[in-house]
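To start, I am sharing the structure in question, which I have written as C-alpha cells.
As you look at this complex, bear in mind that one protein chain is not there, while each of the others sits in place.
Let's turn to chain A:
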Amino acid sequence: MTELSKTGAAVGEPTPSNPSDAFLEVRDLKVHFPTDDGIVKSVDGLSFSLEKGKTLSIVGESGSGKSVTSLAIMGLHRLGARGKNVRMSGEIWLGGKELVGASPDEVRRLRGREMAMIFQDPLSAMHPYYKIGDQIVEAYRVHHNVSKKVARTRAIEMLDRVGIPEPAKRVDGYPHEFSGGMRQRAMIAMALVNNPELLIADEPTTALDVTVQAQILDLIRDLQKEFGSAVVLITHDLGVVAEIADDVLVMYGGRCVERGPVDEIFEKPQHPYTWGLLGSMPRIDRETSDRLIPVKGQPPSLINVPSGCAFHPRCPYADLPKGNVTRTVRPELQQVDGGHWSACHLSPEDRTRIWTEEIAPKL
C-alpha cells in the first residue's frame, strides 16, 4: 500500500508525454448537475488528450458520464434553460483555445467548424421538417460566406462522399424518407461539411444493423484518413472499439478508471471493471459453452457515489488490498507502462496474477 501511494503521488496528474502534440486536451473536467435530490456528479475529474489523426474510444455503462463528457466538449451543456443547471470546471483545450471559460459566442464559432458531433439517433438529431440538403446547407453557411447555390453543391458533394446514391436527388429528401443507415450517413455528411478537426461520435452505430455498422465504421475510418481529424468515439461495444480505436478510455462513475493503447487494454487490462466488461461480452469468434462473467450489481448512483473506489461494491477483489483502503481512499490513475494508466488499489503483481490466471483463461 505504502509503495502504491508513493507512485500515485509521484505521478499525480497525468499529462501527455508531449503536450504540444495534443490537439484536444481535457484537464480535470467536472460536470455537476444540482438537482432536488442532490448534486449529480456526472463527470468528476476527467483528464485525457488526443492527437490529430487519432481515435480515442470512451467506453463504459450508461450513466458513466461518456455522453456528458462529449456534450461538455461541444459546449452543449450551457445552452438554453439547461445552462442554469450545470456546474462545469476544469479545462478543455482545443487547438490552443480553452473552452470551459470561453464565451458562448466563441464556442459557437468553433462548433460545427472546428468540432462536430454525430449523434446516436439520427432521426431525433435531424429536423423532420426540413430537407436533408437544407440542413447541410445551413450548417455550411453558418461558417462560410457563400451563396445558397454554392452551399448546395457542397452538400451534394458531401452526400456523395458518404456514399448516398443519387445525391443530387436525395439532397431534396426529408429525413423520414431515408433508411436508418442512410440517415446516419447524412448526419455524418452534415458533421463533416466544414472539415472539422475534431469529430465526436456518440454511439454512432448502436441503432444500426451489423452490416450497416460495418459500412459506417469503414466510412468514419476512411474520412478520418482523408481529413486527418481527431475522433472521439463513444460506445459500449468493445467489438467496435477493437475495430477502430487507437486509444481507449474506460469510464466508471464519472471518472476514468483505465486508459491506454487499444492493444494493451485488450491484452493486459489492469482494472477489474475492464475485466468485467470483457467477461460480459459474448464472443462470436469463439465457442462459448461457458457462462458469461458479468459484473455483479448495478451501476452506482451519481448522487451518492460510493466512497473510496467507486467500483468497490461491485468489485470481487475489493477485500484484497489491506486496510480497507478500497472503501476509504479514492484511487488515482497510476502509470502501468507507457501510455497505459489505471486507477486501482490492487498491487501490480496482484493485477497481473488475477488477469493471467483467473480472468484471461475464461474469456
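In this section, contacts are C-beta pairs under 8 Å (C-beta built on N, C-alpha and C of every residue); 3 or more make two chains touch, one makes a residue touch a chain; residues count from 1.
Criterion: contacts and distances are computed from a predicted model.
When the unshown chain is looked up in UniProt, the name that turns up among "Xylose transport system permease protein XylH", "Cytochrome P450", "Peptide ABC transporter ATP-binding protein" or "Acyl carrier protein" is "Peptide ABC transporter ATP-binding protein". Among A:R108, A:H236 or A:R330, only A:H236 touches the chain that is left out of the view. For the chain missing from the display, the contacting residue among A:E25, A:D44 or A:E61 is A:E61, taking the whole complex into account.
The missing chain, though absent from the display, is touched by one residue of A:Q120, A:Q215, A:S229 or A:Q270; that residue is A:Q215. Chain A residues in contact with the hidden partner, per the touch definition given at the top, are 61-62, 165, 179-182, 209-215, 217-218, 236-243, 245, 262-263, 266, 276-285, 287-289, 291-296, 298-299, 356, 360-361.
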